[in-house]
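Up next is chain A:
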Amino acid sequence: MGLLLLVLFPAGAAAVAYFVRSARLRLGLLVGTALLHLASTARLWADPVGPELGGWLAVDALGLLVLTLVSVLFLVVAVYAVGFLRTEPPRGGRVFVSGLLGFLAAATLVAVSHHLALLWVGMETTTLSLAPLIYHRHDRRSLEAVWKYLLLSSVGIALALFGTFFLAAAQTSGRPLLLEDLIAGGARLQPALLRTAFTFLLVGYGTKMGLAPLHAWKPDTYGEAPSLVAGLMAGGLTSCAFLGVARITQVTMAAGQAAFVQPLFLAFGMVSLVVAAAFMIGQPDLKRLLAYSSVEHMGLLVLGLGLGGVGPYGTVLHLVNNGLTKGVMFLAVGNVVLVTGAATREAARGILRRLPVSGVLLLLGLFAVTGSPPFGLFLSEFIILKAAIAQGHLMIALTVVALLAVIFVGMGAVVLDVIYSPSEVPTRGAGESLLLVAGPAVLLLAVLVLGLYVPPPLNRVLLAAARGLGVTP
Partner candidate 1 sequence: MTVLLWAVGLILAGGGGVLLLRRAPRLGERLYGALLVGGGVVGLWPTLAVLRGGPTLRVTLPGSLPGGAWVFGVDPLSAWFLLAVLGVGACAGVFGLGYLAPERGHRPVAAAHALFALLLVALVGVVTAQAMVPFLAAWEVMALSAYLLIMFESEQAAVRRAGFIYIVLTHLSTLALVAMFAALSVHAEGQSFAALAAGNQTPGAVRTLGLVLALAGFGLKAGVVPLHFWLPGAHAAAPSHVSAVLSGVMLKMGIYGLLRVLSLLGAPPPWFGWTLFGLGLGSGVLGVLWALGQHDLKRLLAYHSVENIGIILLGLGVGLLGLAYGQPLVAVLGLTGALLHTLNHALFKSLLFLGAGAVLRATGTRVIDQLGGLGRALPWTALAFGVGSVAIVGLPPLNGFLSEWVIFRGLFVAGGSREVIRFAVMGAAGLGLIGALALACFAKVAGVVFLGNPRSPADASLSPGDPPPNMLAPMLVLAGVCAGIGLMPSLILGPARMVAVSIAPAIDGGAVSAEWGGAAARISAFGLGLVALVGLVLLLRRSLRQGRVAQVAATWGCAMAVPTPRMQYTASSYAAPLLAAFGPLAGIRRHREATAFHSHPVDPVQDVVVVPVWHELERVSLRLRRIQGGRVRWYILSLIFTLLSLLFYLTNSRFAP
Partner candidate 2 sequence: MTLGPLLSLLLVLAVAPVLPGIATRTRAFLTGRRGAPVLQLYRDLAKLLRKNVIYSRTTTPVFRLGPIVSLVSILVAATLLPLDGHTALFGFSGDLVAFTGLLGLGRFALVLAGLDTGSSFEGMGASREVTVSAFAEPALLLGLTVLVLATGELSLAGMLGEQLAAAWARTLPSLVLAAAALFMVALAETSRVPVDDPATHLELTMIHEVIILDHSGPELAMILYGQALKLALFGVLVVSAVVPRALLPSGMAALALLGGLVLIAAAVGVVESSMARLRLNRVPQFLVAAGALAVFAVILLLR
């Protein structure tokens, strides 16, 4: 029952957290749950458990990656939240914590469910569990943000459900909507319905991933949500959404529909990169900037899937790196916001003098997120480029390079200005406590290590995860 427990105990913790009165106890519960979750996730690496509930719950390489990513990110965010809520008025603390824990439960469900309908339920729950967190500040802007987020994600998720039904309709044999049977019986799926299913699922989960042009909710939401929530969304929620896309990709690849799937992925990838580049130029708000950067990286993910060859390997590696890096960036920006009150260029100047540690984190994070060696993202982007060239997409490769350059200029212009320029506005709030910088620092270190050294077990899992996403011979 390990997997079921892994899903249930955060959910239970969420319920408990809602009724716990003492804030201290609540935070203890939050961090404790995160630690326990990470520990049990680590045990999954050591000795994998078999399928449960008749195969509805199981861990494969891809799920394990996403699960670990979410778990690590969540622990960091939980620790950060302790420092964050300390600076905040206590109002909403209960909802906040139980919302976080609810998200953990839902994300876990997404990661371990091998029944696509169950996966969809998990996805829905992630969406809803984060809504109150976005509305944390209870003002007009956050209200608008949560409205847009809910409307767009709900429409997307609904379309995903539509697609799931089509997938069920396409299936002629095996247990319905069970991943193993879908892949095993891939040849016997009805192609037309399968393609329809893929179309709707791509639009649905693509909306949650924030692929352009389905990304419109992202900047508004990330811009308004508290930074740690935004970080959790950019690192965790998008990874879950990508897992949804990856699952259906596994099925379609198994059904030999690569020729239908890959052009779509290429198109989404390039459009996302172009949109991100165009909207990053002269973007005055740090958090919106990061939102567009997230769009960019989602684009790279699907680009890798669309290229084939070593592309999928690059994609899964990029998934991990992107998740960690987004955590660094959003939490560092969160510290900036705590001190300056806003994430706009004018307000946030002079970071290096005001917040030395966060300033350095932000500086290094900028280079990490723009794929500079030796940070991990460089390695994954390198592999994706290699895939593009190896598959003969020279133009795509060159365009990607050009767009990455534009994106760097767009991000660098703001971030470096904010870091180095002297500030006009006065500082408010306390400086940076250890709770607020330790987490992002750890994540950054992890990203750095991943650029220099991929541990063999991780590499094995990455290879296994990539295998299903490529063209299976």
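Per the selection procedure, all candidates are chains of the complex that A comes from, given by their letters.
As a convention for this text, a residue touches a chain if its C-beta (ideal position, glycine included) is under 8 Å from a C-beta of that chain, and two chains touch if they have at least 3 such contacts; residues count from 1.
What you are looking at is a predicted structure, and each value in this text was computed from that prediction instead of being measured.
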Exercise. Touching chain A in this complex is which of 1 or 2?
Worked result: 1
Seminar exercise, completed: Per the touch rule, the chain A residues reaching candidate 1 in their complex are 147-148, 151-152, 155-156, 159, 191-192, 195-196, 199-200, 202-203, 207, 213-214, 216-217, 219-220, 259-260, 264, 278-279, 281-282, 313, 317, 352, 367, 370-374, 378-379, 381-383, 385-386, 388-390, 394, 397-398, 401, 404-406, 408-409, 412-413, 416-417, 420-422, 451-456, 459
